[in-house]
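Only one structure is covered here, and it is reproduced in the block below.
Missing here: one protein chain of the complex. Every other protein chain is in place.
Here is chain A:
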Amino acid sequence: MPTLTSSPPTAPPRRTGPGPSPSPRRARRPRAGLGSRTAVNGVLLLMSFYMLMPVTWLLLAATKDNGDLFGRPGFLLGDFNLFANLADLFAYHDGVFGRWLANSALYSVVGSAASTLLCLAAGYAFDKYAFAGREKLYGFVLLGLLVPSTVISLPIYLLASKAGLIDTYWAVLIPALANPFGVYLSRVFSDGYVPAETLEAARMDGAGELRIFFSIALPMMRPAFMTVFLFSFTGSWNNFFLPLVMLNDHQLYPVGLGLFTWNANLSQYPEQYALLVTGSLVSVLPLVLAFVCLQRYWRSGLTAGAVK
């Protein structure tokens, strides 16, 4: 891993990082009184409890059967039925839940990989090439960040239905590809990770511009790829309105939309509570794990967003 990745490219290195590493600042910083230390950390502990409680409860609730969910509410433990719940979940309606998970993975992984590549190419070009109207075009792209997605969902639905794409994977994949925030991040990262001198040297050696992008710049922007991919991945895993509009066929649903239909029918089928609880947990865990493991990447993405 290149050493560059240890700090985000845009954050000026005031501190070495918030971690336990002994930074020079720690030694010199003003000593806080015991009272304020207790107050600050007390508030932060309360905040952590608020933030972590819902998913912790979900984890416990997924171990209970329908009777225990209501019979032993809250953080009380019931009989351990996690595996039975999982088996029920994946067996329900001929394993439609597994199908939804696979769909979500497809929408998120394939869609985000394609979207990230497009954004990196565009962000790199905006950063490295001077052309007439560059900043105007870039500003126009960034304006896209302000467009409410609900405004375009109806026309996009009508366009997709004219193109015969309703109820296909394409209807969910294509509209999510163009991501202005990804272009913004890519431009920032291209500025930070790809030195102009390296490109000049490659040009001297006679490499073509596209070859320079694919075999020199792209590998240098690998951390940027991870960051943009992660944001794009969360975006599509979260996307609810677009599939809701585009899909009627349950077999094509992403997991969020599938669970939404279970939720909407809960009053008619109360026995689905355990299914919904377990399904929610299973659909949340991959992302939570990804965020814990890939902390460096979302941190640097949000840092790039902050230091405008």
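Heads up, the rule we're going with is that a residue touches a chain if its C-beta (ideal position, glycine included) is under 8 Å from a C-beta of that chain, and two chains touch if they have at least 3 such contacts; residues count from 1.
Methods note: contacts and distances are computed from a predicted model.
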{"item": "Name per UniProt, for the chain absent here [options: \"Pyruvate dehydrogenase E1 component subunit beta\", \"Sigma-70 family RNA polymerase sigma factor\", \"TonB-dependent receptor\" or \"Multiple sugar transport system permease protein\"]", "value": "\"Multiple sugar transport system permease protein\""}
{"item": "Chain not shown: contacting residue from A:Phe97, A:Tyr124, A:Tyr193 or A:Tyr297", "value": "A:Tyr124"}
{"item": "Missing-chain contacts mapped onto chain A", "value": "8, 11-12, 14-15, 18-20, 25, 29-33, 36-37, 39-41, 43-44, 47-48, 50-55, 57-58, 61, 69-70, 73-76, 118-119, 121-122, 124-131, 137, 141, 144-152, 154-159, 161, 174-175, 177-178, 180, 183, 187, 191, 196, 200, 203, 208-210, 213, 234, 237-238, 240-241, 245, 256-257, 259-260, 263-267, 273, 276-277, 280, 283-284, 287-288, 290-292, 295, 298-299, 302-303, 305-308"}
